[in-house]
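What you see is the complex with one protein chain gone and the rest in place.
Chains here go by letter, A, B, C, D, E, F and G, matching the order in which they are written, and residues are numbered from 1 within each.
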Amino acid sequence: METREVLQKLKNGELSLEEAEQYFRRQPFEELGYAKLDTHRKVRSGFAEVIFCSGKTDEHLLSIFGKLYEEEGEVFGTRASKQQYEMIRQKYPETQYDEVSRIIKIEKTEKKRAGKIAVCTAGTADIPVAEEAAQTAEYFGTYVERIYDIGVCGIHRLLSQIETIQSANCIVAVAGMEGALASVMAGLVDKPVIGVPTSVGYGASMNGLSALLTMINSCANGIAVVNIDNGYGAGYMATQINRLGVKTNPL
Amino acid sequence: METREVLQKLKNGELSLEEAEQYFRRQPFEELGYAKLDTHRKVRSGFAEVIFCSGKTDEHLLSIFGKLYEEEGEVFGTRASKQQYEMIRQKYPETQYDEVSRIIKIEKTEKKRAGKIAVCTAGTADIPVAEEAAQTAEYFGTYVERIYDIGVCGIHRLLSQIETIQSANCIVAVAGMEGALASVMAGLVDKPVIGVPTSVGYGASMNGLSALLTMINSCANGIAVVNIDNGYGAGYMATQINRLGVKTNPL
Amino acid sequence: METREVLQKLKNGELSLEEAEQYFRRQPFEELGYAKLDTHRKVRSGFAEVIFCSGKTDEHLLSIFGKLYEEEGEVFGTRASKQQYEMIRQKYPETQYDEVSRIIKIEKTEKKRAGKIAVCTAGTADIPVAEEAAQTAEYFGTYVERIYDIGVCGIHRLLSQIETIQSANCIVAVAGMEGALASVMAGLVDKPVIGVPTSVGYGASMNGLSALLTMINSCANGIAVVNIDNGYGAGYMATQINRLGVKTNPL
Amino acid sequence: METREVLQKLKNGELSLEEAEQYFRRQPFEELGYAKLDTHRKVRSGFAEVIFCSGKTDEHLLSIFGKLYEEEGEVFGTRASKQQYEMIRQKYPETQYDEVSRIIKIEKTEKKRAGKIAVCTAGTADIPVAEEAAQTAEYFGTYVERIYDIGVCGIHRLLSQIETIQSANCIVAVAGMEGALASVMAGLVDKPVIGVPTSVGYGASMNGLSALLTMINSCANGIAVVNIDNGYGAGYMATQINRLGVKTNPL
Amino acid sequence: METREVLQKLKNGELSLEEAEQYFRRQPFEELGYAKLDTHRKVRSGFAEVIFCSGKTDEHLLSIFGKLYEEEGEVFGTRASKQQYEMIRQKYPETQYDEVSRIIKIEKTEKKRAGKIAVCTAGTADIPVAEEAAQTAEYFGTYVERIYDIGVCGIHRLLSQIETIQSANCIVAVAGMEGALASVMAGLVDKPVIGVPTSVGYGASMNGLSALLTMINSCANGIAVVNIDNGYGAGYMATQINRLGVKTNPL
Amino acid sequence: METREVLQKLKNGELSLEEAEQYFRRQPFEELGYAKLDTHRKVRSGFAEVIFCSGKTDEHLLSIFGKLYEEEGEVFGTRASKQQYEMIRQKYPETQYDEVSRIIKIEKTEKKRAGKIAVCTAGTADIPVAEEAAQTAEYFGTYVERIYDIGVCGIHRLLSQIETIQSANCIVAVAGMEGALASVMAGLVDKPVIGVPTSVGYGASMNGLSALLTMINSCANGIAVVNIDNGYGAGYMATQINRLGVKTNPL
Amino acid sequence: METREVLQKLKNGELSLEEAEQYFRRQPFEELGYAKLDTHRKVRSGFAEVIFCSGKTDEHLLSIFGKLYEEEGEVFGTRASKQQYEMIRQKYPETQYDEVSRIIKIEKTEKKRAGKIAVCTAGTADIPVAEEAAQTAEYFGTYVERIYDIGVCGIHRLLSQIETIQSANCIVAVAGMEGALASVMAGLVDKPVIGVPTSVGYGASMNGLSALLTMINSCANGIAVVNIDNGYGAGYMATQINRLGVKTNPL
Partner (left out) sequence: METREVLQKLKNGELSLEEAEQYFRRQPFEELGYAKLDTHRKVRSGFAEVIFCSGKTDEHLLSIFGKLYEEEGEVFGTRASKQQYEMIRQKYPETQYDEVSRIIKIEKTEKKRAGKIAVCTAGTADIPVAEEAAQTAEYFGTYVERIYDIGVCGIHRLLSQIETIQSANCIVAVAGMEGALASVMAGLVDKPVIGVPTSVGYGASMNGLSALLTMINSCANGIAVVNIDNGYGAGYMATQINRLGVKTNPL
């Protein structure tokens, strides 16, 4: 409902003064005291609110989990510990937990997936971050191709998969250490590459800062970068891009 | 022509041994000695090769400019100085130069633009970087909406433009100093935001590093970041995303 | 008593030579050997000395806690562990402890609060730091409005509270990750904003350094910044500013 | 005019539909194309908009300077070069320029100053930044006490001025190199101290970053910090604090 | 014995060829396989070798401890854990351990101390580092004055001790957080100040790096700096300086 | 088999179309799903694939360990924990584990060693990294001379070993803290020096970053540097260089 | 005159009330408005005030230069440009200037030098910083031995000078690039070494920061470090140490 429409209805008497006032003062979130749940979010962005579980108290986590589940019929959390999972499934036994990606969720069963993105890793140690990306994208209705362990120190492994990669609407390149994977991939495809530096490495990797710098300085075109280990952010943006490609919002 | 097709033709005698060998050894670039022009690039990525003018000698720049012009009928360079422009238009008087974006180009006249992206800046000092992004995207066939000087210290300026911004396939958010623009925008739209930190600022801005960190650490979803002042990279990736949205490659 | 007054009295015989000498050599602190308790502090600054509990041995903490309690009739400590609380309440059962803010205190009951400051957070994970700020300000006699979880990725939550925020004498903006909250707020109010970066975040947040840089580089006016997670420092300075506004020192 | 009032008037017919719609869509800034002058700013914050001259083209600077002068009857710019001053006074011969602070302005003559702040420097090389702070505060109606060259390596110079400093509503401490001045001052006064690190120094001063870190890590209470060399920001916030003290907005 | 003397003796037949060759190939250390004990060290530097206990295996530590004890009749180790102490005193029950400084030693009883140095700290949390400095200096024969908790946020505490400090041959200034103590002290004395930054602090203190930068950038003269938490290094160098003052090597 | 040879054979009918196609699509690695074992590696580089054990799940580690053992008849892993060793020897009791270097392996018994490299350390705490280098080189057939605890603060220890060091084909210089060993050595030999900074140190050593910078900035010639604590990388490259010297690949 | 003495005299009538008050309010510096000349400095520290010329306006520099010359009969400035020298000698033709060290001075002719310090450099590019140290020490009455170009990449050059170096009361080690000189020297002498990192180098030397880190992390004992390129600070502290050695203040 647009501003003009509201005013017209007020003028016409279709809306009371209070109802019209409410419109301009509406509060598109649910106040929990310690938090403001963004229940208006799905309308605004096409994505329901997601829970970043790490650091939340059990009480807060359970309450937010329940509220969102209630409202959407499904719920999705990242960076959950196994202890948090044990706590939640006491109350919601249908909860699922994946130890690799540390994703916790209750998901509707009838969901379809559309389009295609490719989630790639340089090494096996990057897989947890890649799975966070892949499962996020899947939760939001994206079909995901996983291609793992194709780092640049054995470039033939990447080249052997290039046709699959080229067929995706968006590529997520997950790499730690020197993080060179994203540059090489961007030179081989015509779709956007989202680089996800990981904290895999030691010494001068500085917990992923080196990989982040590598990706940001890429000489290739068509790369943008998210935070270190931010699989969720990459999966989210890849979904946005994929939706443009499939021209249909599967949720 | 696929591998199998080549082999089949060789077997059938439609290709000589030399021709087949050539296929597998083909060199999809033009060797200039000091450079290898990637003339295969447009086929692979849908984008012709672009010249990063900064630091090139006059002789090399002129030669590369000419080669690409010849091959594509148009040519596009970034980070060109006025001196480089003066030098090039001696030989190619049809060359155009924009002092703000420092883009130099000869562009075909009949080109159409499709879709829409929004290029936004926090302040007026960010405009040169924004123009590099906008003009890059336009050169590659994207329709661009420019919305400048809407930084977060006067949030009403941003909010007053929000409907225009929401209608784009991709948003490029260009900001220096604390670089908070990208986060605020990503919270208001459902399309991907490409953050471009700029070197605008002083003191602890550390030539854009602070703005880069701000954008990388964004609490909002749907943001990815390119290098400091990398308007070209943002315009390029926004074009890739926009093309997915319009499902048509205008080049 | 001013220098001249002392000298006059000495000359007049109202003070002995020793008493006058004492004045110029006075030592406005209590020597504990391992520490010098600044008992002159309240006279000088209007604030009693506060204990930074972290890292103190049990013996030292208990002794300092007791000394200050004795002298002021109340006492206030920050960054206390639960173990330290258990130890102290053995001797002082009236001690109170808040697990969120990690503040330990014995507070006089008749204290009044004056003026108003607003303590705001970007997310729920920033609340412990915000509570340290809020409870510090309250202990020193300030009325505090808490407004939590209004980060910039959902700007409508902040805008819905703007009138409350604008009515405060000083705003404390607590934010981790990209720390953009402070800039947006400073653009909306006419009172000073104290930015408190927090160590909330991961990867390139570098334990709060990124948020600190964001706030320091703010394009908005009327912001100054304290150390990462330094809720105490923010609550202290907000109290100083608030006292100027209410023109009355409530202690 | 509040939301309810507008709606009531619309309902009553005192406002047309267009007028009411205008209210909710109003744009409190002047659109210049390349910039959005925040003419609503003084109402919102009590401070008129100020020009950051550095990096602006002559054409833009002159236009913005003129617009603001027209609107307010006075105008104030920071970081102006002598060349910019020469250019502006061609058109506005009444313009004043101070080479030390690099402030350019046309100021109303009848302005009064209220309250008191102290602007202090560690060394003589910090004076340009201090003058930017002092003259900003004066422009906005604050009485300023300047106390220069009282760095901590000769602590008696600071101690000799302590009574003057203690009588201010707010202290601005400007220091480069190791930046220790702010800590020492905050321990001696009961008013807020705003630390301004400067880029004065060499080697490991890293253009002011070291002084910034010193001030942020201060063991004293009642300090907050602005960006390196940001005299303007310090003078602005000191004015906000001073106004609380004098309870009168002198503009 | 000088080169010329050896050669003369060889020529004269007072030394055999083998003895002379030995002189030029002598190996002034004891080879343990995993370590080369520098038993020549006391002759060269006036200080016996000291053990950095942290990270050594029990077997290696015990063996080195024994070797040095045997050779010197006393032995001194830094950064020892309580576990290492328990292990060593099994074999050498006369071993002493101080939990604050983490120094382990067996010391000759008849040792005298000469000259005077002052070891000062900003806060109580800096005491462990200060004790490492003080006890090192005492072990090497220096008389030490301890003056703790005189940080710059309460400058009167420092000023009240200034005469004691001024009477020392060398001052060791131990401070974490912003580390401003060293600058203030150097401005008040005419003897060298050795700054020891400590890792005390949080947030932007970056484990002592900020304090290190403060001290390195000091505007005062007569300061030099050792590594973060390096009490041993400061005590050692203060002893070297003190020995110059007393003109007698007490060992 | 070269491209031309394959094509010739296809044309001649010696290869079927499928066989030829296979050649150009060959996949020189074994796909495990979560990893792509580079079994083609020894042919390409002369070194079999090695396992970086740290961070691998037990299941993945055991499977990769077994696969490589099967294929090569021996297997070599770095950064293995004792727990991983206990797990592996359940299945492969012939496995050997060295607690110092954290290397796990099953090695063929008949292997010979050729040439010579020198592995040197500055202190005893650098030995674990040095052993990783030495044992890696030995596994790949290099004869290794170990010279430990010859750091620059007792330069005579280094000088006493200089003839042994000069006789090696390559020198590996392992040093933490200030990492000066590599520069001094490179000035004394005519063979390449590989610097390995270690994380040994504290305070401003920043976990080895300082030592890395020291070595990278060396004023001496003939030094190149690997990552902090990267003994494996140094032993690998030293082996490559040694093989050039002995002109025989001992594997 | 001590406090007690003043009070006694007041009581006795030997001092008037005003004279006594003056004592406690005395201001041991000369107020120039823009600066506070520390004319009390020589009494307090044994060193007259010195001018840091860089960045001073001509007017200020000339005035300060004159004041100090007047008061002491000699004057000493560092970091002077040739232009500043030309300006000053207009008025004071007896002024001397050294282009290498950039020291400007008028020095009394009868001055003696006592004791000995050694000023050493790693390379020839470090000489300007070394000369600032050496000439500072000489001005303050120290005998200086210069030993240049003895960097660690040709260790024999250092060893050939070791006897001269060992005979000094203090060693100043000036080095850029990797800055290893200080460590090696400290291992060879029994006197304190002051490390001066220089900005000589390129790339990862980060303008001297790497050399600073090397020296701070030294494994040798008896080293402390001053700021990058701070020859003056090193020469000053070396003089303090040397004076302890010679037990006579030559000024």
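The working rule: contacts are C-beta pairs under 8 Å (C-beta built on N, C-alpha and C of every residue); 3 or more make two chains touch, one makes a residue touch a chain.
Keep in mind the model is a prediction, meaning the values are calculated, not measured.
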Of B:T136, B:S183 or B:N230, the one touching the omitted chain in the full complex | B:N230
Which residue from B:G46, B:G208 or B:G245 sits in contact with the chain not drawn here?
-> B:G208
Which residue among G:I88, G:A134, G:I150 or G:A182 touches the omitted chain?
-> G:I150
Residues in chain E touching the chain absent from view | 3-4, 7-8, 10-11, 17, 20-21, 24-25
In the full complex, which residues of chain G touch the absent chain?
-> 124-125, 127, 148-150, 154, 156-157, 160, 200, 202-206
Go through chain B and note every residue touching the omitted chain.
-> 25, 27-29, 33-36, 38, 40-41, 55-56, 60, 197, 199, 207-209, 212, 227-230
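Note that in this section only the chains that are shown with their structure count from here on.
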Chain pair equivalent in interface to E-F, over half of contacts matched, among C-G, A-C or B-C = A-C
Take the average of all CA coordinates in chain B, do the same for chain D, and state the distance between these two points in whole angstrom.
-> 38
Averaging C-alpha coordinates per chain, one finds the centres of chain A and chain E separated by a number of Å equal to 54
Return the residues of chain B touching two or more other chains; collapse runs of consecutive numbers into ranges.
-> 154, 188, 203-206, 216-218, 221
